[in-house]
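A single protein chain has been omitted from the complex, and every remaining protein chain is retained in its original position.
Take a look at chain A:
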Amino acid sequence: MAEVHKQMKRPGIQRSMFSMAKTTPTDLVRSKLSTTEIQSRALSYLSDDLLQNIPDDDNNYSLFQGFQASFPELSEDGKRHRRRVSRGRKMIEEQPHAPDSPQHLHKLKKERASFLHELEMLGVRKNMASSEIREIDNKIANLAGMRKIILDRLAGLEQEEALLEHDIIDMEGHIEDAQMLVDEAESIAAELTPTKDDEDDMVTDEDADEFMSKSVYEKIPSANSTPARPKRHKTIRRKSMPILHEHFEPGTAIREIKAHTDQITGLDFDMPFGTMVTSAMDDQVKVWDLNAGRCIGLLEGHTASVRALQVEDNILATGGRDATIRLWDLSKAHYDPQGTYEEDEDGLAFENKDDQPVDPPAGSMADCPLYSLESHVDEVTALHFRGDVLVSGSADKTLRHWDLNKGRCVQTLDVMWAAAQASQSLGSGDGSWRSTSRSSSASADFVGAIQVFETALACGTADGMVRLWDLRSGQVHRSLVGHTGPVTCLQFDDMHLVTGSLDRSVRIWDLRTGSIFDAYAYDHPVTSMNFDDRRIVCAAQEDVVKVYDKLESRQWECGAGITQAEENKTPAIVEHVRIQDGYMVEGRQDGIVGVWTC
């Protein structure tokens, strides 16, 4: 401060002498020689363009006022003011008397001034807060706009990706066919005289499209007819992972498919925007392209409705009322996904929820059936497979363990016998078959749910028990007691086992200790449950899907019951639900399948 004052006193002669000089020599030297100086100057340099563009300010307060107001203790003025206020207040309290002295009047005036000052400060701070809010609002609006643009871009990219992928698949098919023809030609040529070799090759190449008929084609299935996974399986599978749905608001409808005319009894899909299979009371099993919302075809073979099904990659296993389990290879379907995109002029797969599925060409799935497993003597109510191991649960009160390589039943697990064994060896009623108190159990499936992982098998039964089996010994090694109604659904990952039951509750068990980790209940019996890494979704006889967000420990609902509430429509009750990576599919009693982001 002293320095500044000294400066002010300097004679004007010097000033005039050097005023033509823009700056001082030290400044010049510094700006040319020191690297850090140059750097920081470059960073803080403002171009003339920017300086040209200075709008008139209409701010309620200056930044400096804002500074003073937010940190009154930091500025000289504020410090004085604080002190004054506190002292003034004290004085009022200490000297309430002598109201007639001029001193008192003076003090009061001072007091008023300080209050006014404080009021002014508060005004500034208020302005600051409101303008800050406005600023944030602007930022949010900006960001929302940006998000929308990028979301659109993502949608476009995904669409392009899908198209390209189909092209690749097509091309792969052509290559394979061409390869086959070349091989064929070579083998023929080898039998013929070697002189005709060149000619033959040329002919087959040219006639590639025409020639890939019967005689060659018949060889493909024979090469792949073994139950072991054939090489061609990749064809239907998508190479890229659609991620668009992850960026939608949770609870957004992606599409709605009028899949069946009767209640959905089973559904599963391989991946978001992949292939979905549905089955219904109308005894039909349909395969869908979720990306286009189009029916790929009907699977014919079961003589009664399918109760349980699972899709893994391109293998589909279905188990039905007719006591058989059938395996299908979905990659053998004759389906041209290309055709879909010509209909979707607007490009976004999400925007045409209303378009009705086109009827698939008849016989499109003729090559799909692999084989059927027929050993159960009553309806198959649950099945699950992983790798080459398939397990099924049936109303004949047994579980069967199948080897998909051989296509044979490896062992049969008798639930009643195991229950009896357990009760004997444990010497308590712990593992024994219990009849639940619920009357509804009569209508419930004996085996409600089943899941296998290598040699570990979990099954939930109508007595409310969840049994963990060891497939090597064929014995129950643990029973989880807790549900008071039939278990209808079950799923485990590496940490937890989640079960849903007609007793309305969902229980989350710790797989290691076998103890309850968490549990919650809904208003109605839980008929279907599925979880991904974040959400547990349940169908609990309502027109919405119940979602439990594990990360946020939050319960919410998603589904047609909410989106259609405004239109005064009451959608049918959700019967089955599946989720994968936030992509949820639910099937209802009226045969409609809804796809949602979750």
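Just so it is clear, contacts are C-beta pairs under 8 Å (C-beta built on N, C-alpha and C of every residue); 3 or more make two chains touch, one makes a residue touch a chain; residues count from 1.
Criterion: contacts and distances are computed from a predicted model.
Visitor: The chain dropped from view, which UniProt name applies: "Rab GTPase Vps21/Ypt51", "Probable cytosolic iron-sulfur protein assembly protein 1", "N-alpha-acetyltransferase 20" or "Mitochondrial fission 1 protein"?
Guide: "Mitochondrial fission 1 protein"
Visitor: Check the options A:S70, A:Q179 or A:N405 and report the residue that touches the missing chain.
Guide: Considering all chains, including the one not shown, the answer is A:S70.
Visitor: Identify the residues of chain A touching the omitted chain, counting contacts across the whole complex.
Guide: Answer for chain A: residues 1, 3-4, 7-8, 10, 14-15, 17-19, 21-28, 30-31, 40-41, 43-46, 50-51, 53-59, 61-68, 70-71, 73-77, 117, 120-121, 124, 128, 132, 135-136, 139 touch the chain left out.
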